[in-house]
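One structure is given here, and the rest of the page talks about it.
A single protein chain has been removed from this complex, and every other one stays in its place.
The first chain written gets the first letter, and so on, giving A and B; residue counts start at 1 in each chain.
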Amino acid sequence: SDREDDKKMRLANATPEGRSLSDALYLFGDIVEEETDGEIDVEVYTNSQVGGDREVFEGMQINTIQGATISTGPISQFAPRFDVLDLPFLFPDEESAYEVLDGPIGEDLLADLPDQNVIGLNYWENGYRTLSNDIREIETLEDVQGLDLRTLESQMHIRLWQQLGANPTPINYGELYLSMDQGTVDGQENPVGNVVNDNFYEVQQYITRTDHIYNASPLMLSKPFWDSLTTEEQEIISEAADKVRDYQRQLNREETEDSYQYLEEQGMTVTELSEEEQERFHEAVEPIYESYEQSENGDLMKRILKEVESVDN
Amino acid sequence: MQIIKWLNEHIEECLLVILTSIMVIITALQIFMRFVLGSSLEWSEELARYCFIWMIYIGISYGVKKQRHIKVDVLMLLFKDKGKVILNMIANVIFLAFAIFIVIYGTNIAVQIFGWGQTSPGLGLPMAFVYFATPAGMSLTVIRLIQQLVKQWKFLQGSYVDKDEVIEDRETDLYGAQDNLNDRKISANEGGR
């Protein structure tokens, strides 16, 4: 539809085609277009076509892009409180993450976004981050000792791996494959989908389901765009967002299992941590929680932990 | 006046030397820290990258001053001096318009980003500093382009201006080859003695 007064809604992400976050974004666009009778004209640009996470967020701020899903890590560059979600082993399982993020705490965090000229609708997911390396099978905490590990340039991530005994090294993602191939670093940690999509399995032998950080991926819209919509249109969009969120999470969890299976077929050794070892990993990062408690975000952290505990019981 | 004259001559050179030095030192330090000390800096790559961005946009201005931007000059070959200058002026006016566009929109975006307070992940530096590289460099570029156009206008009016200063004769000087050459001829002669 090419009507003059159509509202154009460009949706973007940095996720490859075929991953659940991309499929869901298309679906969301289709629903919005259909329900608004084409009043809102949606275009979807996946796979960093119009930029990576930071560019896309900035794009929403200046309203060149109207909507996107971005992991909470990069969002904390804009809205620092999102940093709390990158605390290691914060959510023991997806259910507790959903409980917290879909409840008042999640809402509270999203309320930081309008100051950034962005509206947060709800939380989709990129899934748990997981550890791969080419040196040895990681079954115990001791196995992590001395691994040269590529991490994000983030205090929290670097501290996490220091606590676990690895040597964290920020290396540019674009140079990561070669760096692992040549042994500049021994391993990396990302959601398992990256290991599949970026062929890391060609240069990595072992993957351990550490599930150390749960990456939520909020669906956000440009605030100027949101404000230009009618109440009715806003309602349509919010409803579509919730419907697609549930579908996306389901799809992503299936995709995660498929990914591990694929990696096994490709010859990687996939390892699960025993419950005792999981416990030891959690204990090892305890100092991070202790110092985080002193930070401005300490109360928020305690609220989340309390909520998680109540879910578990 | 002295200061302005000195700045006019050397501002880009000065900034380029500082920025390049930081880039080299920081990147070398990053390897040293990882390889020799076994512990990494979380801010090194970021700082090097941001210096790099500033270097590019200051360098673009310097490229105008030195007339060294990369272009296709097929049409140039068809004209004599005056025609070349006129063609060059047209190109410079288009460049100028684009540079002004970047200054206006670039400032606007940088100011907004400054207001929203986005910080860089490693250094915690306001990202607006990075975004100011484009409007800052392009502002310098605007000045250089206007200086160039004034010279070219004077040349057309018949006042004496060195021809090399108004016609881009990039071909023999690309990649600083001419300078390299002068240095090298001397050393070649020395070698022959």
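The rule is simple: a contact is a pair of C-beta atoms (placed from the backbone, for glycine too) under 8 Å apart; a residue touches a chain by one contact, two chains touch by 3 or more.
We adopt the following convention: contacts and distances are computed from a predicted model.
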{"item": "The complex's invisible chain, by UniProt name, from \"Fe-S cluster assembly protein SufD\", \"C4-dicarboxylate transporter DctM subunit\", \"Nitrogen fixation protein NifU\" or \"3-oxoacid CoA-transferase subunit B\"", "value": "\"C4-dicarboxylate transporter DctM subunit\""}
{"item": "Touch with the omitted chain, as defined above, among B:L41, B:M76 or B:V142", "value": "B:M76"}
{"item": "Hidden-chain contact residue, picked from the options A:G59, A:P88, A:G127 or A:P168", "value": "A:G59"}
{"item": "Missing-chain contacts mapped onto subunit A", "value": "8, 10, 45, 49-52, 54-55, 58-59, 62-64, 171-172, 174-175, 177-179, 181-184"}
{"item": "Residues in subunit B touching the chain absent from view", "value": "12-13, 16-17, 19-21, 23-24, 27-28, 30-31, 35, 45, 48-50, 52-53, 55-60, 62-63, 66, 68-77, 87-88, 90-91, 94-95, 97-98, 101-102, 105-106, 109, 130-131, 133-134, 168, 171-181, 183-185, 187-188, 191"}
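Operating definition for what follows: only the chains that are shown with their structure count from here on.
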{"item": "Whole-Å gap between the CA centroids of subunit A and subunit B", "value": "38"}
{"item": "List of subunit A residues in touch with subunit B within their complex", "value": "58, 61-62, 77-78, 80, 115-117, 152-155, 158, 167-170, 172"}
{"item": "Partner subunit A, residues of subunit B touching it in the complex", "value": "34, 38-40, 42-43, 45-46, 109, 112-113, 116-122, 127"}
